[in-house]
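The following block contains the structure, expressed as structure tokens.
Removed from the display is one protein chain of the complex; every other protein chain stays in position.
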Amino acid sequence: MKPDLSHEITLTPAFHDLDPMDIVWHGNYVKYLEVARCALLQKYGYDYLQMRESGYAWPIVHMHLKYTGMVVYGQAFKVRAEITEWENRLRIDYLVTDAATGKRLNKAYTIQVALEIVTREMQYVCPQILWDKLGVQP
Amino acid sequence: MKPDLSHEITLTPAFHDLDPMDIVWHGNYVKYLEVARCALLQKYGYDYLQMRESGYAWPIVHMHLKYTGMVVYGQAFKVRAEITEWENRLRIDYLVTDAATGKRLNKAYTIQVALEIVTREMQYVCPQILWDKLGVQP
Amino acid sequence: MKPDLSHEITLTPAFHDLDPMDIVWHGNYVKYLEVARCALLQKYGYDYLQMRESGYAWPIVHMHLKYTGMVVYGQAFKVRAEITEWENRLRIDYLVTDAATGKRLNKAYTIQVALEIVTREMQYVCPQILWDKLGVQP
Partner (left out) sequence: MKPDLSHEITLTPAFHDLDPMDIVWHGNYVKYLEVARCALLQKYGYDYLQMRESGYAWPIVHMHLKYTGMVVYGQAFKVRAEITEWENRLRIDYLVTDAATGKRLNKAYTIQVALEIVTREMQYVCPQILWDKLGVQP
């Protein structure tokens, strides 16, 4: 059975997130995804500080975003993040929805790989520490 | 014959673009792509201000980035942007390379669609003004 | 008697707020001040959207920040914002403190003036709408 490795947060845009169209600038969604990703990884005790302690950095190697709606000032939205791959790379899928109506605003994913900090070498298999933290088997 | 609708700029990262790994934070590439895209569209007289004058906004609806290298402080890099679709949507492909060695650092694309500002309606075919500006046929 | 026109929020830094020193980049405090200022103005029903409706923009004309501490990843901090002038210009004073210890991290102020949107003219006296919203006398 596939484990549930997901987490959801609710955000509202800051004024400085808006562009001249009076909507959130498209690049700022990358920040929202990161906030949701960090909250998710924190839940499993493997956020930025623990990653570094474990000897690995986890750079983003792929990022895809599909925009289907816009966010205006004052509009609350949810970002759901779910880990969907953990064997050779860490894939996280995201769904951004309007908090009031549930309307889909953005669908995205990111892919990270482990990079050993000391050697600066990419790992082609995720390190054991990730599986231990998530409580999964490769 | 396919027209050459490309442009290349050279940039260096700002200190505030760096993250704790001492490399450019992955989300900042979205800014570099935008700077290259705007420079390209300016060449054809159809950047943000002319878009607005023409009655259309061009929101990003898809964005994909593939990271194959890192950028450190002081490292010059090139961003090449090329328009590869203009019929129903505006697709731009990007290639980020190290300015000194030519090593590939990032490969990306963005897709934009025309949105009529007055009606807020998405256009399923690009407006004539885009083709006129680019000097292309749909 | 001077009215209490203050509000306090609690924040934690995002990973993308950090710089290579592994602390929050100094420029990001400007964002935190804005989030606190907007929360404060929202409390009085005079945030960005209501400002615009009232016919005025309120550009920042002065900004001063004094840094006395650093913020690291995972460190919760409070931002207290208080309106201290409202006659001819809107001055807001800020105090950023560590949420756990109360240690002062930053002391700042911003000054805004009313700009009539239609005429683009600076107002040398704050408009009545500000005083009505805040429940104060000039």
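Note that the chains take the letters A, B and C in the order they are written out, and that residue 1 is the start of every chain.
As a working rule, a contact is a pair of C-beta atoms (placed from the backbone, for glycine too) under 8 Å apart; a residue touches a chain by one contact, two chains touch by 3 or more.
Everything numeric here is computed off the predicted structure, so don't read it as measured data.
**Student:** Consider the whole complex, including the chain that is not shown, and state which of A:L18, A:A39 or A:V136 touches that chain.
**Tutor:** That would be A:L18, which touches the missing chain.
**Student:** Which candidate, C:A14, C:A39 or C:I60, sits in contact with the chain we can't see?
**Tutor:** Of all options in C:A14, C:A39 or C:I60, contact with the hidden chain holds for C:I60.
**Student:** List the chain B residues touching the unshown chain?
**Tutor:** Chain B touches the chain not shown through residues 14-16, 31, 34-35, 38, 47-49, 73-74.
**Student:** Can you name the residues of chain C that touch the chain not displayed here?
**Tutor:** The missing chain touches chain C at positions 20-21, 23, 26-27, 30-31, 34, 48, 57, 59-68, 70.
**Student:** Can you list where chain A touches the absent chain?
**Tutor:** Contact residues on chain A toward the absent chain are 15-16, 18-20, 22, 25, 27, 73.
FYI, only the chains that are shown with their structure count from here on.
**Student:** Which chains are joined by the largest number of contacting C-beta pairs?
**Tutor:** The chain pair sharing the largest number of C-beta contacts is A-B.
**Student:** Measuring between Cα centroids, which chain is at the maximum distance from chain C?
**Tutor:** B
**Student:** When the Cα trace of chain B is superposed on that of chain C, what is the rotation angle, expressed as a multiple of 5 degrees?
**Tutor:** The two chains, chain B and chain C, differ by a rotation of 180 degrees.
**Student:** Provide the C-alpha centroid distance between chain A and chain B, rounded to the nearest whole angstrom.
**Tutor:** That pair's centroid distance is 24 Å.
**Student:** Could you give the separation in Å between the centres of chain B and chain C, each centre being the mean of its C-alpha atoms?
**Tutor:** That pair's centroid distance is 34 Å.
**Student:** What is the distance, in whole Å, between the centres of chain A and chain C, each centre taken as the mean of its C-alpha atoms?
**Tutor:** Once rounded, the distance between the two centres reads 29 Å.
**Student:** Which chain C residues sit where two or more other chains touch them?
**Tutor:** 15-16, 73
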